[in-house]
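The complex appears here minus one protein chain, its other protein chains still in place.
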Amino acid sequence: MNVLLGTALILVAAAGTVVVVLRDPLRQALAVSMFGILLGIVFFAVQAPDVALSEIVVGAVALPLMILLALAKIRGGVQ
Amino acid sequence: MSVLAYGVAAWLLFVGLWGIVQSRNLVHLVICLAVVQAATYVLLVAIGYRVGAVAPVFAGVRLGTVAVDPVVQALCLTDVVVGTTVTALLLALVVQIHKRTGSLDPDSLRDLGE
Partner (left out) sequence: MTRRTRLRLFLVSAAVLAVVVLAGFGELPAFGHPGATFGTVLNALSVPQRHITDVVTAVNFTYRGVDTLAEEFIFFAAVTAVVLLLAPGDDEHADHASDAATGRWVPQTSDAVRVLALALVGPTILFGLYIVAHGHLTPGGGFQGGVVLATGVLLVYLAGEYTHLHGLYPDTVVEGIELGGASAFVVIGLIGLAVGGTFLATWGPLGQVGQLNSAGDVPLLNVSVGAEIGAGFVLILSAFLRQTIVLRRHPPSNASGSA
C-alpha cells in the first residue's frame, strides 16, 4: 500500500508539472483529465473513496469538457 | 512518507503559482489555478490519513475499526465540485474578454477604462 501511495504521489507531482508547462490549452485539457484521474488514485490510496469519486467525475469529465467548450468558442470566433 | 505527501502538496502549490504568474494565455492561467486548488485537496486528505486505517464507511465493517478522519474528507468533497464551478465561471469571463478585446494575453489587458 505504501508503494502505491508513494508512486501515485510522485505521478501527481509530475502530472501537475506537465499541466503547467504545456502552453497550448488544447493539450492542457487532456493533461488535466489525466491529472484528475491520478489525483483520484491518490485519494483512493489514502482511504478517501468519497473524495476520489468526486474528483474522478469532476476532474476527468466536467473540467476538460468546459475547457474544450471555452476553447471552441474562442477559436470559433476567430474569423 | 511525511516529506513526500506534504512535499507534493507544496510542490503543486508553487508550480501552479509560477504557472499563473508567467502565463501568456488566459485559459492556461485558469487551468493552473485548478492545479493550485488540487494542492489544497492533497494537503487536507494527507492530514486526515492514519496508518493502517480503513475508509470511514461502516457498511459491513465492524464498528470500532480504526478509520481515517472523516471531517477533512467532508471538506474536500464539497470543495472539489464547487471549485470546478468557480473554474467554469472564470472560463466564462475569459470567453467574454476574448469577445470584447480579441486577445487572450494577460499583458494586453491594460486599460479597463476603454
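Residue numbering begins at 1 within each chain, and the chains themselves are lettered A and B in the order written.
Basically, a contact is a pair of C-beta atoms (placed from the backbone, for glycine too) under 8 Å apart; a residue touches a chain by one contact, two chains touch by 3 or more.
Please read all numbers here as calculations on a predicted model, not as lab measurements.
The shown chains contacted by the absent chain are A, B, with contact judged over the whole complex. Contact residues of chain A toward the unshown chain are 49-50, 53-54, 57-58, 61-62, 65-66, 69-70, 72-73, 75-79. Think of the hidden chain as still there; on chain B it touches residues 1-2, 4-6, 10, 13-14, 17-18, 21-22, 46-51, 55-59, 63-64, 67-75, 77-82, 85-86, 88-89, 91-93, 95-96, 99, 107.
Methods note: only the chains that are shown with their structure count from here on.
Averaged Cα coordinates give chain A a centre that lies 10 Å from the centre of chain B. Interface residues of chain B facing chain A in the complex, by the touch rule stated above, are 1, 4-5, 8, 11-12, 15-16, 18-19, 24-25, 27-28, 31-32, 34-35, 38-39, 41-42, 45-46, 48-49, 53-57, 67-68, 73-74, 76-77, 80-81, 84, 87-88, 91-92, 94-95, 98-99, 104. Residue ranges on chain A touching chain B, taken from their complex, read 2, 5-6, 9-10, 12-13, 16-17, 19-23, 25, 28-29, 32, 35, 39, 42-43, 46-51, 54-55, 58-59, 62-63, 66-67, 70-71, 73-74, 77.
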